[in-house]
Each structure stands twice: as C-alpha cells, then as structure tokens.
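And then chain A:
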Amino acid sequence: MRRGRLGATVAEILVWQVALSVLWLVLISTVDPLELFVGLGCALVGAVAAVAARRAVSGR
Partner candidate 1 sequence: MTDTLLLISLCAVAATATAAVLVRDPARQALVLSVLGLALAVLFTVLQAPDVALSQLAVGSALTPLLILLSVRKVRRRGRREEDGR
Partner candidate 2 sequence: MSRRLRMWILAVGALGFAALFCAACPRLPAFGGDSHPYGERAVRAALAHRTANVVAAVNFDQRAFDTLGEESILFASVLGTVVLLRQTREEREVPPAPARVPLPVRRYALLLLPVALVVGLYVVAHGQLSPGGGFQGGVVVATALHLLYIGADYRALERVRPVGVYEIGDAAGEGAYLVLGLAGLVAGSSFLANTVIGYGTFNTLASGGIVPLLNMTVGMEVACAVVVLLARFLDQAVEIEEESGR
C-alpha cells in the first residue's frame, strides 16, 4: 500500500505542477527559457505546498 500512496502523491504533485506552470505562463509577459525554468521551479514549490496542505487538512 505504501508504494500506491507514494504514486498517488507524485501524480497529484505533477497535476498541480502542470496547472501552476500554465498559470505562470499566463502571468509572465515575455517567454524565454530562463522564465520557463524558474516557472517550473515555482510551480513545483506550489504543488508540494498544495498537496501538503490538503493532506494536513484532511488529517491523514
């Protein structure tokens, strides 16, 4: 079961990261490789925070 939960968590983080990267694309004005790289990093931070928050609230 442990591996299943880990897979679910990673999948959720990836979903959040994709969504937040799209949000980053909407926010920035000029698109260049460095912006995308920084955007993916920030989206990853946001995704991890989102999953941790949901986990903390649901009490698991």
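The criterion applied here is as follows: a contact is a pair of C-beta atoms (placed from the backbone, for glycine too) under 8 Å apart; a residue touches a chain by one contact, two chains touch by 3 or more; residues count from 1.
Basis for inclusion: all candidates are chains of the complex that A comes from, given by their letters.
Note that this is a predicted model, so its numbers are computed, not measured.
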item: Complex partner of chain A (touching, any copy) among 1 or 2; value: 2
item: Touching residues (chain side chain A, partner candidate 2) in the complex; value: 16, 20, 23-24, 27-30, 32, 34-35, 38, 42-43, 45-47, 49-50, 52-54, 56-57, 59
